[in-house]
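Take this structure, written in structure tokens, and hold onto it; I'll ask about it next.
Missing here: one protein chain of the complex. Every other protein chain is in place.
Naming follows writing order (A and B), and every chain is counted from residue 1.
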Amino acid sequence: MNYDVIIGLEVHVQLQTQTKIFCGCSTVFNPDHPNVQTCPVCLGLPGALPVLNGRGFDLAVKTALGLNCEIARFTKWDRKQYYYPDLPKGYQISQFDLPFSHDGWVDVVVEGAEVRSQKSEVRSEETGHPTSNSSPPQPLSSLQSSPSLSSSITRRVRILRAHMEEDAGKNMHDESGRGRDSQVDLNRAGTPLVEIVTEPDLRSSAEARRFLEELKLLLTYLEVSDCNMQEGSLRCDANVNLHVHQPDGSKVPTPIVEVKNLNSFRFTEQAIEFEVARQWEAFQQTGIRMGAKGGHKATRGYDPTRGVTYPLREKEEAADYRYFPDPDLVPVVVDDAKLAAIRSEMCEPPASRRDRFQSEFQLTPYDAGVLIDQGRAMADYFEEVARGCGDGKQAANWITQDVLREMNQREQSIAEFAIRPDVLSALLSRINRKQITIKSARDVFATLLNEADESTGGSEQPPVAPQPVLSVGRIDEIITAKGLAIVEDTGAIDAAIAAVLARSEKAIADFKSGNEKAIGALIGQVMKQVKGADPQAVREKLLTALSR
Amino acid sequence: MQLTPADVRKVASLARLKVSDAEVASLATDLTAILGYVDVLNEVDTTGVEPMVHAVELHNVLRADLVVESLPRAAALSNAPRSDGECFLVPAIIEA
Partner (left out) sequence: MVSNPTALPLSELIAKLGARELSSVDATASYLDAISQRDPKLGAFLHVDRDAALRQAQAVDAQRTAGQPMGLLAGLPVAVKDVMCAAGQPATCGSRMLKNFVPPYDSHVVTKLKQADAVLIGRTNMDEFAMGSSGENSAFGVTRNPWDTERIPGGSSSGSAAAVAARMAPLALGSDTGGSIRQPAGLCGIVGLKPTYGRVSRYGLIAYASSLDQIGPFATDVSGAALLLEAISGHDPRDSTSVNSPVPAYSATVDQPLAGLRIGVPVEHFAEGLDPEIERAVREALAVYKSLGAELKDVHLPHSKYAIATYYLIATSEASSNLARYDGVHYGHRAAEFGSLVEMYEASRGEGFGAEVKRRIMLGVFALSTGYADKYYTKALQVRRLIRSDFDAAFADVDVIAGPVTPTAAFKLGEKTSDPLSMYLGDIYTISANLAGLPGISIPCGFTVAGLPIGLQLQAAPFEEEKLLRTARMHERATDWHHRQPQAQEG
């Protein structure tokens, strides 16, 4: 490879508030009923004034804390001026020189292309949390990367800043190509956003995708955003260029391209891949470097249907946003008390929880990853079961296999899943206490689910009868009814053995003539008679009986 | 600070103002005069002086996150120069 790919992302995240950032209109996604969630403020009517949504600001700070950002003690609001029909005031209220947070990072586990991790691990220990002016960090070898993914490394992606701003409305263009009027819907105008700007620390489209996945996981864990990309709750602009290696060892940067408004992880990945190829080809043909004539930064859009990026029309005069402090809004001062209050709302972020699942419950990185990536509810479910039954490995196996399988079959979320953590942990405890075999436990598990399905008339239809609570007690009822309890009563086993041996001359003969396998058939027959018997015990008793 | 007709046209385009040639001429004169006058501020030593954005020093004026009833659509669109009863209408926006 004779060039490095350099990627920085600007991600817009919609905060999970009830109302807009500067007025009391609802933020519910409502594209089918345009212009029903507006008021004088978000319509930008003459005389209307903005007032900051306090909850929105707290969620923004929570987001920044999750991104390991420093929180500014003093932050203010600025007007960014440009004309567009979805921007009713002719300016967007945003933050310019004093954003509410800056200088954070997100660690992302990525597939390490090159093996150069040992040194850089040390290095990153030294530098600790990087700052925007320090050089992009090398990948550092991951403590949590699993043996199975030996080449995977942790990439620390630095966050330059995160600031708050209001969203614009929506312009709908005439698709007929007849140049009919465009429509403007302002339901969305004034929705609270946090714009997260990374340093150019990502080195491939796959890394960009992994970063976005980790970011989405973090923000949904923190419950600051639903990150619903279909509804535009998470949008992304990608800044892409290449550093082309020269024979003399130096590197030549190609002109930066900003690909705007990528509204899915896949499109982001595809758009970057297309840009890398396009820029490499362009550089080979023209040799134009960043900043040279014709090498200024350009903005492009992405067309998913054609799979290509295309130049967005440049404004006739260079944009001049004329930022200045909004005189209608006053600054926000964040003191220790406010910060502490917001911190107290924070939950454990997924990355550290992933680590803890490995250290505390001896899970493999893979299992820990599967559980965490399922979302916060699943991680909570696991943790309750693991603590309840005192065996994290056992809990992880059951949840990543049986529970996930049954959930998916029923198209259920973990919240809807009929077997609640207390019941599952009770079931698993009975295995650990050798009261039932794993095989029997699967039997009980299936029986419980069938009962749940029947009572709801199957997962398809809505419940015909109220869902019965699958109680811990029900487990024991099923065990007794099916006689699944492990039997230690040797009397019953001895009797069964005697009976079986009495009618198995041939098997006995085979065994004595050296056919070890014959014992299996005998064990099987005994087990038939004494269901809960421990197969191991039966085997030993048979051997002694036969050796007489 | 002398404003040329070219300067005036650039500012007018930033301001999205259509100006006639006559207006450009008079604006160049007027703005040049006013900018000449405001240069008196250069006499003032403002090193270390904090800019005064607000006439009253307030901070942390916040709203509770409670939904307030929105305007009926008809009211929202009532002053629109052009609408289709559901949306504001503007001449086709060229995207690419």
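Throughout what follows, a residue touches a chain if its C-beta (ideal position, glycine included) is under 8 Å from a C-beta of that chain, and two chains touch if they have at least 3 such contacts.
Source: prediction; values computed, not measured.
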item: Interface with the undisplayed chain - residues on chain B; value: 3, 8, 11-19, 23, 27, 30-31, 33-35, 37-38, 40-44, 46, 49-56, 58, 61, 63, 71, 75-76, 78-82, 88, 90-94
item: Residues of chain A in contact with the chain not shown; value: 40, 43-52, 79, 81, 83, 85, 88-91, 184, 186, 316, 320, 322, 324, 327-330
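Please note the rule applied: only the chains that are shown with their structure count from here on.
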item: Distance between the centres, which are taken as Cα means, of chain B and chain A, whole angstrom; value: 42
item: Residues of chain B touching chain A in the complex; value: 10, 13-14, 16, 53-54, 58-68, 70-73, 76-77, 82, 84, 86-96
item: Complex interface listing, chain A residues touching chain B; value: 17-19, 22-26, 33-40, 43, 51-57, 76, 83, 85, 171-174, 179-186, 301, 310-313, 316-317, 320, 322, 325, 327, 329-333
